[in-house]
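Just one protein chain is left out here, and the rest sit where they should.
Now for subunit A:
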């Protein structure tokens, strides 16, 4: 496959996945902002800025952190690279470049997503409904994934799309977990803690999984175990790395030695990981190290497969 084509496929699914995860993250924030506790929820509202490292950019544009501004910044703001609008614009541009490689149904799902998003932007987030919008984004992502699974030939086209999905998902899950964790550390409020972890599980669609696997009250350590070490949860770090390690060796040709090695090392760290060990290191330090490794892997995939050298 052409390196440029592979790159467009990879970034198409990365941006679509990022849009979906952004919607998931915002859904939590939006719901928390509606639940008025005795305490200030300002930290919750600012959380997405911390997760994505866009605090400075936001500050220079909007100044004060308000729920309305944060929501706009991450949804329909065309000038914010972190917005769902920008992600889907990029996804659509990548899809356009490889429309001959993907099936008509996949292209149509990306293209109609983009056309509908432009209409929604005209309408405005409040008029469309915040929750309805987050659901719409998730549904569009499900639709694209469904079209991909249901119609695309299992070739390198499929594999590079999947590669992008799991690199992005591993990164996003780690970030969202890290930020929630840090908030939990800052102030101890049992009720608020419960809602925080509850909301986090809901945001990644893992609430039911938690209930099924653990009979105890929702708490930080168990949520972390679920989202880091459990292979049953499709958004866990372990699941993402398992997929990456399955995908990389199945790509045609002998390129990508270093990518395969890095992925395998990280998979082993998770497969043989232990929650007690993670608690000893400290969850934040553990996740910081994980993010560094995932980004090193992403850079290596970029240089070994996708760049025109």
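Note that in this section a contact is a pair of C-beta atoms (placed from the backbone, for glycine too) under 8 Å apart; a residue touches a chain by one contact, two chains touch by 3 or more; residues count from 1.
Assume contacts and distances are computed from a predicted model.
The unshown chain of the complex is recorded in UniProt as "Circularly permuted ATP-grasp type 2 domain-containing protein", chosen from "Lipid II isoglutaminyl synthase (glutamine-hydrolyzing) subunit MurT", "Circularly permuted ATP-grasp type 2 domain-containing protein", "Sarcosine oxidase subunit beta" or "Carbohydrate ABC transporter membrane protein 2, CUT1 family".
The residue from A:97, A:152 or A:213 that touches the chain not shown here is A:97. Per the touch definition above, the residue from A:15, A:107, A:197 or A:290 contacting the chain not shown is A:107. Of the listed residues A:35, A:255 or A:268, the one in contact with the hidden chain in the full complex is A:255.
What subunit A contributes to its contact with the hidden chain is residues 1-6, 96-97, 99-101, 104, 107-108, 111-112, 115, 156, 160, 251-255, 305-306, 308-309.
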